[in-house]
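Removed from the display is one protein chain of the complex; every other protein chain stays in position.
For chain A:
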């Protein structure tokens, strides 16, 4: 009986690892977030991953990252820590929620692990990122080079001994020679990416699209190998929007990092706060009151609407239809008016707090929300006629950029991009968080996995978001909007005037911020563009020891060359438009 319980806690993937011969797995770790976690030696990691992948279907390499353990003070007893830990996170997309975390310790003076790019193609960028930022070498990787930082960069900034602020360095100067050197380094060299300059009967044209181009949605660069207008191959280049959000998290208190999360997916607003505060709440063991939960859901759905509106409008504009983007942005303005009335801020309200939200809902919010709920559906129907039923729009998007569910999972695609392949998998249904299980809504799916279906899923999700918001409007519970927990809020100010103990706690809590108990917690949500997760490590300090932000955009972008091959330049624009991404969400 106990073994059965044990197995169900582990999930199918965890059970596979637990059943492996003992020499392959070093030990199991108990974690706060209850994700089955195993330590594996680097000699065995490929075999273990292979075994897990083969034991079932639709198993995704959800995330791959590294932690610098050298300055960590609170290491759990009995675990084989090295200088760095490479963390693999797998998620199964077949059936109920099934996560698995594998940790590989590597010594600080020999930080190498074998690559797994042959097992999961999306490991390519994840390994490049881990090498770029943490300096862990992935042996056998086909092109282990800088991805976020410029090719001329020295050092690995997420290492604990790397400086975190410009003031820790001498003043920055850029001489003309340095500038020329930097520019030279950015030049595209087709041979370096294994591209030929000629085919048997023609010369290829290499076209540099971006980082400044009207249709790449920010600073995204694509180097295309063209034959006429047909794309032979493409190499994406990212990192122009990299701000080091993960490093900043190590220098901000648990509370003061919240506004930074807003800016990760800058059209997602509070949707970014969501996984972060939930992760901290898991670390601290805070229970959030029901009213706060529902306020969070309502605001998150408003931002899903707003983000999908940006997607819808800009995708259509990329295909040359000029007007809908203006209509849709007018609607988005209404969303922002409501958000501003509730939060006091429009795009980046940073409204969620550890343990709840910043303020209670303002008086009269119901009327505003209700008016909007009555207004938008008619407009959406109008856009259906204008866009989704437009024959030119259909001709441009149907059968373009097609991938199957299996391919999506291989490449790490989640969110609307996965549901457009006919796979009904929504984190809000699979692992309901924050009370999504009480709210009736449907998960829209489409079946062809092309650009049109991705747009279609987005549009239907907007209707479902409206449904969720209406439910929140009608069923908003009464009660506190924030948890009464010492780690969530300082003692009430009036009480500090009566005894010194409360005053000290208030002073420390406000000036330093709360101290989170040591441990690790990961929290994941169905964000606007796919699964967004925060993997937080606390070393018992006022700041995070390591914050890993897994964003959907970063993972999705990697797939663009695959979809672009054989398509025309115009198709590429449709594909780029239909893969919902934001460059800040890619580069973090």
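Everything that follows uses one rule, which is that a residue touches a chain if its C-beta (ideal position, glycine included) is under 8 Å from a C-beta of that chain, and two chains touch if they have at least 3 such contacts; residues count from 1.
Just so we're on the same page, contacts and distances are computed from a predicted model.
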Among "Cytochrome c oxidase subunit 1", "General L-amino acid transport system permease protein", "NADH-quinone oxidoreductase subunit H" or "ABC transporter ATP-binding protein", the UniProt name of the subunit that does not appear here:
"NADH-quinone oxidoreductase subunit H"
Among A:213, A:429 or A:505, single out the residue that touches the unshown chain.
A:213
Using the touch definition up top, pick the residue from A:123, A:573 or A:586 that touches the left-out chain.
A:573
Consider the whole complex, including the chain that is not shown, and state which of A:33, A:265, A:281 or A:318 touches that chain.
A:318
Looking at A:139, A:203 or A:229, which residue reaches the missing chain?
A:229
Kindly note down the residues of chain A that lie in touch with the hidden chain.
205, 207, 213-215, 229, 316-323, 326-327, 330, 386, 390, 392-393, 395-396, 568-571, 573
